[in-house]
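With one protein chain withheld, the remaining protein chains of the complex are depicted in position.
Chain naming follows the written order as A and B, and within any one chain the residues start at number 1.
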Amino acid sequence: MIKRILRHETILALLTVIVLAILAYQSDKFFTVDNLLNQGRLMTEVGLVAVIMTFVIVTGGIDLSVGSIVGLTAILTGVFWKSLGLPLPLAAFAAIACGTFGGFMNGVIITRFKVPPLIATLATLALYRGLAEGISQARSVRGYPESFYVLGQGNMLGVPTQLWLLIITAIVAGVVLGYTRWGRTVYAIGSNEVAARFSGLPVDRAKLAVYTASGFAAAVAGVILVSRVSTTRSDMGTGLELDAITAVVLGGTSIFGGRGTVIGTLLGLILIQALKNGLSLAGIKGDGTIVLIGVVLILTILISNIVHRDGNR
Amino acid sequence: MANANHPTSASGRAPSERGVIARFAAAYGQEIVIFFAMIALFVIVTAINPRFISPENLNTIFSGNAYIAVAAIGMAMIIITGHIDVSVGALIGVLATISGTLAVSGYPVWVALIVPVFVGMAVNAVIGVMVAYARIPSIVVTLGMLSILRGGLITVTGGAWISGLPPEFLIAQAKPLGVPAPIYFMVALTLLAAFWMRYSEFGRSLYAIGGNPEAARASGIPIERRTVMVFVIHGAFAGLATMLFATQLQVIQSTVPPNLELTVITAAVIGGVSILGGTGTVIGSTLAAILFAAIGSALIFTNVSAYWLRAVIGVLILVTVMADMIRRNRQGRA
Partner (left out) sequence: MKKVLLASLVSLSLSASFVHAQSAYTGGDDLPTNPLACDGAAGEVASKPYDGGEPTNAPDRKGKTINVVDVPKLVGIGYFNATSKGIADAAKEMGTMEAKTDGPTKANIDDQITLIDNYITSGVDGILFAANDPVAIAPVLKKALAAGINVVGYDANAEPDARQWFVNQAEFNGIAKSVIDSLAAEIGKDGSFAIVTSTFTTPNQARWIAEMAAYQAKCYPDMKWLETVEAQEDNILSFNQANTLINKYGPELKGIVGMTSVATPAAADAVTQAGKCGSIAVVGLATPNAMKPYVSSDCVKSVVLWNPVDLGYAAAYVLRAAADGDLKAGATSVKAGKLGELKVINGSEILLGSPFVFTKDNINNFDF
């Protein structure tokens, strides 16, 4: 089992190294500390969401509402601060709490009403984005204090502030998924939910926690995004769900659940970000890059499948 | 598992001891819910503004969104078989550009209209082979395809719009007997697909594959071939949807219509197609596509602030789905 899990990640790691080498050869501006750290900054929001999305997909579920939660949290941060006059840190925490509650609601709809995750989060994708639009009345909130930008535009010990958050989240998530009882519960649900239920595992509680965590990650990503681009708009985070899911499945997580690792997701993230950045530096336009990412996604899973020959999934 | 809880007559498992009405209700539960939701919507909105049910507005609701309903038929088949396709919006964008390019470069109109159907089938045959034989999950293949088609479209066209389309190309504007052509397409294709899914061996086998692939294989259904075929058929529906989509206006945009894939998938699943595979009908997906169009129109007619439009749609989707789940759970217990 462990061997099989590692196999996809090994292939992906190899591929990532090859891609990094080619890109570094193509442009001398690619493999510089400044550029790499900057890319880390740019991928943090998708990264946070993708790391937790790994849990969601490992349970056999999916969360399409994350992009909308990013938008809703961004809007609420602005509204709480500007219209309600809360101090900014408090406003950000309140907004994150609301975004987390949005994730919790996803969990409730999925576990209590037994609505399939894809449909439940498809509906809340529309609902949360709609709330963001309704609350903002299409106005954007600007003019945040300089100190707030430390989170999205500043550095800590020479590394972009938000990258630390991503690193810590990834380590914690990796340990939880890989080495705890709770992580094993998540895998068990994804492999066979009925069996997990019969063996007395807290299936509903675990699912509720996973979707709540997904909402929380998206909410934090929302606040970081506001800090990085210094404004709030109700359309922020549109399409982010597909970027996150792409990273997760590229990382070898089975969309049917039961299989996947945080390390794989991180490799997937790095590979996509490196391609976007490196191809651009090598003079390839954005639309060409999108095509290549699509090809890489399909080919990686194809190669991995051929090597595995485990067939049934 | 969830689909084993409730009887699905579409796969021919409705208990025969029940009355005709109960059987019908069990078979078309979600379709009935959507139908009554639509009736309720029409009654309420018409009470507020009687122009809502004017023939012109009905034409707008039905015909302007017929392409979504047609695309949702193929999507319903894909989901019933236990797969998904997130690339259909991008595919329609690409096919529309192909269609328009052929039309303005002097090819006969029927060529310009029919070629996209075959291209759609070819593209989806590739997807189907990768899903069925290379065993890549359909969401992965189509996520990749979404990127390839969206980026490729811009790379090839450079973003130029197509205008100067010959008038006879614009078939979606035709109104035989005063009814817009897209409505004929939508109704005919829905009925055709519904009968085919219900009564043909092929159609019924799709429910079997989606419901329980192992059992389907054991009963001798060639799963791989059928999977490729259903993707090919889905591609043909994307081509047919393009026929309506590309011929509605005198200009074709070379960008992918935003969020079209989400709209199509939503129509299919709200129409009662279980995302777990194995249940649902294409009548439901068409009804749901129309319901969405009607909601969009109703919100304008009832002066709902456009800022809240999407929130209202989200609530409506949730309410519909939860009502359906309550119904199914109760049926499962009965």
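Following the convention adopted for this analysis, a residue touches a chain if its C-beta (ideal position, glycine included) is under 8 Å from a C-beta of that chain, and two chains touch if they have at least 3 such contacts.
Just so it is clear, the model here is predicted, and its values are computed rather than measured.
The residue touching the chain not shown here, chosen from B:130, B:153 or B:232, is B:153. Across the entire complex, the residue among A:88, A:229 or A:302 in touch with the chain not shown is A:229.
In the complete complex, the hidden chain is touched by one of B:190, B:248, B:266 or B:285, namely B:248. Listed here are the chain A residues that touch the chain not shown: 27, 29, 34-35, 38, 42, 133-134, 137-140, 142, 149, 153, 225, 228-231, 233-239, 276-277, 280-281, 283, 285-287, 290. Although one chain is not drawn, its touching partners on chain B can still be listed: residues 32-33, 36-37, 39-41, 44, 49, 51-52, 54, 56-57, 60, 64-65, 67, 150-151, 153-154, 157-161, 163-164, 173, 245, 248-251, 253-258, 293, 296-309, 312, 315-316, 319-320, 323, 326-327.
We take it that only the chains that are shown with their structure count from here on.
Interface of chain B with chain A (complex): residues 1-2, 84, 86, 130, 134-137, 139-141, 143-148, 150-155, 262, 265-266, 269-270, 274-276, 305, 307-315, 317-318, 321-322, 325-326, 329. Residues 109, 113-116, 118-120, 122-131, 133-134, 136-138, 193-194, 242, 245-246, 249, 254-256, 285-291, 293-295, 297-298, 301-302, 305-306, 311-313 of chain A are the ones that touch chain B when the two sit in their complex.
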